[in-house]
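Structure first, then comments.
Omission of a single protein chain aside, the complex is shown with its protein chains in their original locations.
Here is chain A:
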Amino acid sequence: MANKESKYKASKYKEPESSFVRQNKKLTKSEKREERKAWLFLLPSLAGILVFVLIPFADVIRRSFCEAMSNKFVGISNYKMVLTNEAFGLAVKNTVKFIGICIPLLLILSLILALLLYRQKRLEGFLKTSFLLPMAVPVASIVILWKLIFHEKGLLNVLLSHLGIGTIDFMNSDKAFLVLVFTYLWKNVGYDMILWLTGLNDISVSLYEAASVDGAGAFAKFRYITLPKLVPTMFMIGALSFINSFKVFREAYLIAGDYPDNSIYMLQHIFSNWFVSLDIQKMSAAAVLLILVFLSLILSFIRFDREEE
């Protein structure tokens, strides 16, 4: 099928040269030259990363074990302070809850959209544009809109009361959490839908044809061909959605400011509040703690990904 995607579907991209682990250390002359060229191309990027990310972060690790003023080594007392901080606990709890609810929801919703859109020839472009468009709507405008829509006297409540459901003050109650979940889904569903579509387009049509010959129904085909084939895609989408889940802070911050309803007080808030009070010690310790969590997640993800292959 001459699908529009086929031009740039994933199979176009080769796997990178498989692991270049060199057993013997001696390199031929041309290989040495090649290495030198590669590092030259990398140089600007690496230098920037060293100066702006890696070296400063090493400094933050050091600071996390020191006292603010005297710079004396204080062991893990900064960490104790962070871990016993009530606001920090609340923020961790909310962030985990948010991610735990949002990512599965987003994966399912965007998959449903992709399945509906897959092989939908009519209006394909328009539909894709529509679902991607939230990426273009400025965060601040979303905030104005949500105010009009989700306010106690807002447009959604007008609708709800017509349906005989009482009014809900979404913004200033624990329903704010739902608004944030909705915002996240609204913003990211298009991006993930495109990723799913790539995965779907990569499944060879002949598989389905063969299954049809064997008398498989639509559901059986979905269950035994589509789903298993999409598993690798799913992990990648999950990872990207995880990254994006930290960006809802923008909306959360603009909707409710530094001290929002307790239900949406996230890690991002506590960092920004500590920043305002220049609590470098706590921030350093918390950053180190978080990076440990992140590293273990990413590395186990990469290992799992390798095993899949």
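In this text, a contact is a pair of C-beta atoms (placed from the backbone, for glycine too) under 8 Å apart; a residue touches a chain by one contact, two chains touch by 3 or more; residues count from 1.
We take it that contacts and distances are computed from a predicted model.
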Completion exercise
Looking only at "tRNA uridine 5-carboxymethylaminomethyl modification enzyme MnmG", "Flagellar hook-basal body complex protein FliE", "LLM class flavin-dependent oxidoreductase" or "Carbohydrate ABC transporter membrane protein 2, CUT1 family", the name UniProt gives the absent chain is "Carbohydrate ABC transporter membrane protein 2, CUT1 family"
Handout entry: Absent-chain contact - pick from A:N85, A:S173 or A:S272
Key = A:S272
Problem - Residue touching the undisplayed chain, where the options are A:I76, A:I108 or A:L123 - result: A:L123
Practice task
Quickly run down the residues of chain A that touch the omitted chain.
Solution key: 8-10, 12-17, 19-22, 31, 34-35, 37-42, 44-46, 48-49, 51-53, 55-57, 59-60, 113, 116-117, 120, 122-123, 125-145, 147-149, 151, 153-155, 157-158, 161, 186, 191, 194-195, 198-199, 232-233, 236-237, 239-240, 242-243, 246-247, 249-250, 253-254, 267-268, 271-272, 275-276, 280, 283-284, 287, 290-291, 294-295, 298, 302, 305
